[in-house]
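With one protein chain removed, the remaining protein chains of the complex are shown where they sit.
Order of writing sets the chain letters: A and B. Residues in each chain are counted from 1.
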Amino acid sequence: MDFLNSLMDQLSTAYELLAAGWGLQLLWGIGWTLAVTAVSMMIGAMLGSLVAAAKLSQRGGLRFIGESYTTVFRGEPELLVIYLFYYGGTQILTGVARSTGSIGSTDILNMPSFLGGVLAVGIISGAYQAEVFRGSFLAIHRGELEAARAYGMSAWLRFRLVIMPQVLRLAVPGLGNVWQLTIKDSALISVTGVAELMLTANKAARSTHHSLLFYTVAGILYLVMTSISTPIFDKAERYTSRSFLRPK
Amino acid sequence: MDYNFYLSTMWSVLKALPLTLEIWFFGIAFGLIIATGLTWLRASGSKFGEYFTRAYVFVFRGSPLLVQLYLIYFGLSQFDFVRHSPILWPILRDPMYCTIVAMALNTAAYESEIFRGALRAVPVGQIEAAKAFGMSAFTRFRLVTLPIALRLALPAYSTEIILMTKATALASMVTIMEMMGTAQKIQHDTFRPIEVLTCAGVIYLLLNLSIARLFAWVEYLLSPHLRPAPEQSQQIKPVPEVL
Partner (left out) sequence: MTSSRWIALAAVALTCSTPALAKDWKTVTVAMEGSYAPWNQTDASGKIVGFEVDILNDVCARAKLECKIQAQDWDGVIPGLTAGKFDIVMDGMSITEERMKTIDFSIPYASSPVAFLADKNGPLAQMSNSGKMIDLSKDDAESKAALDTLRKELTGKNLGLQVSTTEATFADKYLKDVANVHEYKTTDEHDLDLMAGRLDVAFADTTYFLGTLAKPDAKDLEFVGPQFKGGPILGPGIGAAFRKTDKDLQDIYNKALKAALDDGSVSKYSMQWFKIDITK
């Protein structure tokens, strides 16, 4: 009975705190999280396809670069990569801009937190996406590529008509996994100050001393985000495979 | 090139390596125990077992490890009954144990899925043959299913273990001075973040490469049947005459 009373108390405090403004801030946090994840995935897609191509190439040198990229960025702690890009990015930008005279020699070209964080997570997700794309490419039937070559298709035509559609279709499940992974990595961008969900939950927990409430709510919101993506990716998979599925 | 600085930084970070390895090892060990329990629960066929493990995997794979860590460390300590409990508090009091618990719970979710996939991938024919031999369920499990499943699970499991080394870096968010925390402290004191973090990055890279190499060796040891037979180079001795 006592437990129920205290539970009701906790729930009403929770409601008060959330309604007072923290709830809205958490929702904004979700918005930022999704923005970070989306942009990171796009950067990762560009990098990942390049690296996958490098790993599949005939040239040993390119393969080595590709393998180093995936080994390093899947192996380093995400926190480290994010800090590196956040602090190092400004140094690089400043150096480049100063040497070309675009800015004065004592000026600083700032790396915005969002950009630095997104680049870091983008590069990390790129490493995972490279593996997905590479696996999808290897799963394409060899015969199709041979037939395309036999037709005299140029490399670009082969890519446009045979490779790309197939890779996109086969990569959807893997990319769904990477999307969920990237949502979770975005929580670490909280160290750069981007007002995404984790940072907002931290601020709320620390200033109100109600850690359990806010971390539980944050956890639930992350679960909502990752679970909503599952049916969306399932739909995408069915859509891209529509010529391969038997009618129900 | 400030070699002295790089070397002294790397040395300071390396001194924290035992702590990182401790977190990593116990996180994996307890994670394995929990994952085994979950897999057994799932394979037992009960409805409760299935729903519980599915919910568990959903929660622990769907939320970031950082949230889980903060919940366990800060969230649970809010409760009086946790603080006064003679069993829970000695564990939850220590940031080290909290991190290990969080990591174990998290990795168990991924590992139980790996094990589940490996169990399903055991060729049905082998199990049928074992049944035909009249093996009991336990013998079948011990002699057929388990060895094959372990071998099938090993690549994915080793990937998961390597990913755990990255997770140890999160311990720095709850006051533990493992490698990431040490690197951060040096960075604060010297205001040279890029150099310090690159040094730490090199050490993490070497750590991961060593672990990956170790697991590649274990896989090699466990799969003699997948390798080509050794050359029959030695002379075949003639059978001695038996009269």
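In the analysis below, a residue touches a chain if its C-beta (ideal position, glycine included) is under 8 Å from a C-beta of that chain, and two chains touch if they have at least 3 such contacts.
Because the structure is predicted, anything quoted here is derived from the model rather than measured.
Undergrad: Which chains here touch the chain that is missing from view?
TA: A, B
Undergrad: For a quick check of understanding: of A:T71, A:S113 or A:T240, which residue touches the chain that isn't displayed?
TA: From the options A:T71, A:S113 or A:T240, the contact with the absent chain belongs to A:S113.
Undergrad: Of B:S12, B:Q78 or B:T159, which residue touches the hidden chain?
TA: Within the whole complex, the residue contacting the unshown chain is B:Q78.
Undergrad: Touching the left-out chain: which of A:R63, A:R158 or A:K203?
TA: Residue touching the chain left out of view: A:K203.
Undergrad: Determine which one of A:T70, A:Q166 or A:S211 touches the chain that has been left out.
TA: A:S211
Undergrad: Spell out the interface residues on subunit A facing the chain that's missing from view.
TA: 17, 20-22, 25, 86-87, 90-91, 93-94, 96-97, 100, 102-103, 106-113, 115, 191-193, 195, 203, 205-207, 209, 211
Undergrad: Taking the full complex into account, what residues of subunit B touch the chain not shown?
TA: 74, 77-78, 83, 93-95, 173, 175, 177, 181, 184-185, 187-189, 191, 193
What we mean here is this: only the chains that are shown with their structure count from here on.
Undergrad: Give the list of subunit A residues in touch with subunit B in this complex.
TA: Subunit A reaches subunit B through residues 71-72, 74-80, 83-84, 87-88, 91, 180, 183-185, 187-188, 198, 201-202, 205, 209-212, 215-216, 218-219, 222-223, 226-227.
Undergrad: Which positions of subunit B touch subunit A when the two form their complex?
TA: The contact residues of subunit B facing subunit A are 58-59, 61-68, 70-71, 74-76, 78-79, 162-163, 165-170, 172, 180, 183-184, 187, 193-194, 197-198, 200-201, 204-205, 208-209.
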